[in-house]
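Please read through the structure below; I'll follow up with questions.
All protein chains but one are shown in place.
And now, chain A:
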């Protein structure tokens, strides 16, 4: 495979006709061979970022796109040497599976022998042997996306770009194909940018994740960093579920009073809000509890169950509990929150919320 290149975006913004700024000025570096996931809700600018990298869209004046050391800002997509996989597959309906996969190779004017060889290699990599003569409309959604994947990797692009490739598939198939794409990306070692709104996909595939919000990168980091040290309330809430406890008062002994009890969190002194993940809260006997409350609802999820506990705050706490135990509504429950699972995002929640509202 061709040695991988890094992607550097410098001051790339994108304003659409009508003045809407889909992307605020953005600096982003994707390391060579890395898979970077752009994650965020719809309208956050992740697809625009991908299209600027691909060359389908240009950044506003002043923005620069580099592949390695090379400035590709003014190059159209057909000269950028990228492979792209789309949400709706975008396969050529008038060509067979084999012709779809060989299309890019034919454009490169390779010898017939080499075309056949590389086409078959790509088909083998996505497990499509024997499907060459099939018509596109005779394939299932999962098979179609494999063809699209094979078509993109057959040309051995410098950069692989994925635009929500699994969004149109059902859950089971999505999981399987996600694992296969992950294996393929590791095998190829090609620099990849992967756009999704699905946090599981992002966690599973990304070497790093850029969580985007309202045209900006809210946080850029490894999946572990994003999950355990979210930069703000938006990230914390977008990735997984999170509980937010308001601090009512700080006691003279350093304990933080919250609804339903007290927490000891020396590293969070002065915080007005404390966050923790549902799975980090332990259910303990009442006499050992940091916080006491009442179960108001239990939702059975199979592997676990999600309990909603009213501890006196405005929003019930979410807790993950083993699935076999029964928690009738109204049961008193004791919760332990070790200090090392408590965190608070760097930025105060209130400003984030107003920003979100302003960007509607």
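Everything that follows uses one rule, which is that a residue touches a chain if its C-beta (ideal position, glycine included) is under 8 Å from a C-beta of that chain, and two chains touch if they have at least 3 such contacts; residues count from 1.
By definition in this document, contacts and distances are computed from a predicted model.
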| item | value |
| --- | --- |
| Record-based protein name (UniProt) of the chain missing from this complex, from "NADH dehydrogenase subunit L", "Integral membrane protein", "ABC transporter permease" or "4Fe-4S ferredoxin" | "ABC transporter permease" |
| Among A:93, A:302 or A:330, the residue in touch with the chain that has been omitted | A:93 |
| Residue in contact with the excluded chain [from A:20, A:112 or A:135] | A:135 |
| Which residue of A:45, A:83, A:261 or A:313 touches the chain not shown here | A:83 |
| Option from A:122, A:139 or A:155 whose C-beta touches the chain left out | A:155 |
| Identified contact with the non-displayed chain, of A:104, A:230, A:260 or A:316 | A:104 |
| Interface with the unshown chain - residue positions in chain A | 54, 56, 76-79, 81-84, 86, 88, 90-94, 103-104, 107-108, 135-137, 148, 151-152, 155, 161 |
